[in-house]
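Just below is one structure, and these are the notes that go with it.
As you look at this complex, bear in mind that one protein chain is not there, while each of the others sits in place.
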Amino acid sequence: MERRKAGILGATGMVGQRFIQLLHKHPWFEITWLAASERSEGKLYGEAARWKLDTQLPAKIAAMKVSPNVPEGAAELPPIIFAALDADIARELEPKFAAAGCAVISNSSAFRMAEDVPLVVPEVNADHLGLIERQTWRKQSGGYIVTNPNCSAIGLVMALKPLEERFGIESLFVSTMQAVSGAGYPGVPSLDILGNVVPYIKNEEEKMQEEVGKLLGRFTGAKVELLPARVSAHCNRVPVEDGHTECVSVKLKKKATREEILAAWAEFKPLAGHGDLPMAPEQPVEYLEAPDRPQPRLDRMRGKGMAASVGRLRECPLLDWKFVVLSHNTVRGAAGAAVLNAEVLAKLGKLDGLQAKKG
Amino acid sequence: MERRKAGILGATGMVGQRFIQLLHKHPWFEITWLAASERSEGKLYGEAARWKLDTQLPAKIAAMKVSPNVPEGAAELPPIIFAALDADIARELEPKFAAAGCAVISNSSAFRMAEDVPLVVPEVNADHLGLIERQTWRKQSGGYIVTNPNCSAIGLVMALKPLEERFGIESLFVSTMQAVSGAGYPGVPSLDILGNVVPYIKNEEEKMQEEVGKLLGRFTGAKVELLPARVSAHCNRVPVEDGHTECVSVKLKKKATREEILAAWAEFKPLAGHGDLPMAPEQPVEYLEAPDRPQPRLDRMRGKGMAASVGRLRECPLLDWKFVVLSHNTVRGAAGAAVLNAEVLAKLGKLDGLQAKKG
Amino acid sequence: MERRKAGILGATGMVGQRFIQLLHKHPWFEITWLAASERSEGKLYGEAARWKLDTQLPAKIAAMKVSPNVPEGAAELPPIIFAALDADIARELEPKFAAAGCAVISNSSAFRMAEDVPLVVPEVNADHLGLIERQTWRKQSGGYIVTNPNCSAIGLVMALKPLEERFGIESLFVSTMQAVSGAGYPGVPSLDILGNVVPYIKNEEEKMQEEVGKLLGRFTGAKVELLPARVSAHCNRVPVEDGHTECVSVKLKKKATREEILAAWAEFKPLAGHGDLPMAPEQPVEYLEAPDRPQPRLDRMRGKGMAASVGRLRECPLLDWKFVVLSHNTVRGAAGAAVLNAEVLAKLGKLDGLQAKKG
Partner (left out) sequence: MERRKAGILGATGMVGQRFIQLLHKHPWFEITWLAASERSEGKLYGEAARWKLDTQLPAKIAAMKVSPNVPEGAAELPPIIFAALDADIARELEPKFAAAGCAVISNSSAFRMAEDVPLVVPEVNADHLGLIERQTWRKQSGGYIVTNPNCSAIGLVMALKPLEERFGIESLFVSTMQAVSGAGYPGVPSLDILGNVVPYIKNEEEKMQEEVGKLLGRFTGAKVELLPARVSAHCNRVPVEDGHTECVSVKLKKKATREEILAAWAEFKPLAGHGDLPMAPEQPVEYLEAPDRPQPRLDRMRGKGMAASVGRLRECPLLDWKFVVLSHNTVRGAAGAAVLNAEVLAKLGKLDGLQAKKG
């Protein structure tokens, strides 16, 4: 089977590097185009990027030339664009690629809350992908934008979705301990985080609180009705390389026993109907019985880095239940989430027939 | 002024070392007796202890002989005993010293929730010290036991007390990020915590939840009526040497504005009536305006390590207000708390006239 | 092809866990027996061990029963024993297994310097394996002991061997920065290493200094003549989970240019003659051109964790050349080294015909 051509916007950053790591041997997609900011354009990728992953930069990718971050003038603009841009830049550039006919699979926050842009974690709300048909770009050029949530929201909604389905969610607390890789590179200065905690991440609590409502919301066919659950988030940075750990207390609409909750997680297989998806974890939510798990160093790579690990389910004196959830913030929480979105879009036929115009 | 003679039980451990650091130049107390477990007894302190603090072990202390952990046979049992024992051992040994006529100022959890034992943070509930008069030991030998709370509860109740006084507390959620020194030495293995979070500390959540109720409770003269607030705690260990950081959401009985809450903290001077207490912080609760504070590395030593630093006051979508509180877990949260208890007891005359019998 | 039966001594410790991780899907060996100290014996492995690796404990292993650490009474003593014991215990137990007819592939220091025991890194001195025929156990029962070096010596000798072959080594200086996993579990207390360096590891400098001489020594057929190079080691513990980084200055017998040294490393393929060895790295010594490499977090897993990464080759104002070498201390430096030793022994026919007597 021929692989679909794909490009990466913002290819030199931390999430861009994860895209390369996850895509370069992907059975369905082939990286044919890499773009980055002016500083890098025209250079070979191997020279432009400071590779920071513990697998080696593939030689083929190292030898590719970095294109400018715009559709215009691209010799061969691929129909699929994985975008790893800062929000400010995404706000300007992503629409250009959608208008040029590309499927833009974005990791940025720029359009997540836009009414006609799906904010999707496939295990949670793949049906929201239908929103793309409401986009003007889609109607005009065939292109569209699909987004995945903030890295801190993904593990959380994966753990919540099975509870929402069976019992309904009324309100929740979440207090995060987030890895430094979530801030990109150079990101968090070491003087700020060695032996320290920073109890603040700009805009993070706001994003978590609003994204949860959209992710767990209902798609009517025309729009997404937000889940009216009240969410209170406390976001913290801790000296961990990868993996966001989150303490959750949740109030359910319908009372549930410990066994019912564990069953909801164990039986959560929402992607079964889509057949084999290369990036999908076998067990999206893994419950760990040990009293001191999940832990980022030990559990972040479960399910190829795509599972949400859950542990410590116990009663909450204030709401109903408490638990801990962990997910890998740059795999499950960023590049991997986007790749899985693309895989589902492929299964749904939404990557067929795209014609990217080079402007 | 002559200094009162004081001894330290469990002198070689981490909290024992902090006692030495805080007491060896204390204007009111003089360390005259050091005791530790069998492994150390008979040795010089400098040989028995692996000193782990970044100030130097005083030469005078290094040259003292370590006594057995029992009152019997002590050549000169001091009337004041600072106890830094594990709960199991404290349960057995502390009553022996109280029965021998000593004022036992304990950092252990063994008797914290006992009906006739005061659990005290002087800024919060110094009046509870009256409970000692209900103790049988007190009646028989003059001795008694006074305790301070768990290291994770102290900063929290200092931040809560001014709110309880002015507005009343109905319920709260607290998620902690606790330093490794809280587990003593050798304590947390480095393989468990480097680049990692452990979302579990044995019995810690239970202790926090029950101790808050007693600390904020009302002393009737005969007993302490627990505050009926509901408390939900999530306790985590993070790779920080010293300083517990806690995310708090709180529901008040009476609505309060941001200004009213800040004023409650700023005006909180509960020890003013006791005159100069060497260990007391000038400002027990310091509010920090910067959006990313308090941080353990930068703020744990405020008020000589005895202040609780508070920051990030903001509205909570679920309860009323959210904030972050930080305190030094082995100074404010352990040895310093005990020393301050002793200072208040001294001011109240409760250290006068003690006659320790050597058994 | 049927897999050879193998057992693990000291299976619950950190190196024991690495043995399980590396062997459970090994094409040549099958774990059929696990043994550990009294505390664990009789339990299921999943209960006895606190699994600390970031891959999951295989279910089949978790369900195996832990045997006592002795050959006597073993229902099915396998002919191959991978031993991950502390030196004191190894000194007592390993000879029992060798006497019982087992090939003991040991990671312990107990017999490394014994005259008739080979101390082997296959890429460096596989020919020393011939020493086993001098062992009394071998003559009597067919069993023998083979050892691999200290974790801090392995990467170093891999980098040195190609230089010794081509230019001769006269003397060297090595200063290490060693990961905490090298001390096992619980090992280094977090209070000792968070934000800290401990410039001392008991006996480590002595081991490095003497093992280098044996590893680079010449096997005469009857014994190993130590290389008379002078070695000065400085050993330090740093807050790194896995991967020992070492700064080396070396004086060569014959002057060499930078190009000649790089060629020596690039062309070093000592295991080519043995055919496919599953654990062998394709390129045993990888030279990294970037000025700031190798780094433990980024480079320790090169060659499946079995390669030595070298970088920063530059002239030394005092000796001839300086460089940095890195290797994974629990893969290349411990369990992986032992497995590779076993693979070479298999190729040499030294695992054939062993008859372990159960005592």
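Chains: A, B and C, in written order; residue numbering restarts at 1 for each.
The criterion applied here is as follows: a contact is a pair of C-beta atoms (placed from the backbone, for glycine too) under 8 Å apart; a residue touches a chain by one contact, two chains touch by 3 or more.
Here the structure is a predicted model, which is why all the values come from computation and not from measurement.
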Cross-chain touch to the chain not pictured, restricted to A:P27, A:G42, A:G73 or A:P189, is A:P189
Identify the residue among C:V70, C:I89, C:L319 or C:L348 that touches the chain left out of the display.
C:L319
Given C:P27, C:G42, C:G73 or C:G195, the one touching the chain that is not displayed
C:G195
Decide which residue listed in A:K5, A:H24 or A:K52 touches the omitted chain of the complex.
A:K52
Please give every residue of chain A in contact with the chain that is not shown.
14, 52, 180-181, 185-195, 239-241
With the missing chain put back, which residues of chain C would touch it? List them for me.
171-173, 175, 177, 192, 194-200, 209, 230-232, 234, 236, 238-241, 245, 247, 249, 291-298, 311-312, 316-319, 322, 324
Which residue numbers on chain B touch the omitted chain?
52-56, 194-195, 241, 297-302
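The definition used in the following text is that only the chains that are shown with their structure count from here on.
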Name the chain whose C-alpha centroid is most distant from the C-alpha centroid of chain A.
B
Computed distance of Cα centres, chain B from chain A, in Å:
43
At what distance in angstrom does the C-alpha mean of chain C lie from that of chain A?
40
Multi-chain contacts only, two chains or more: what residues does chain B have there?
192, 194-195, 239-241
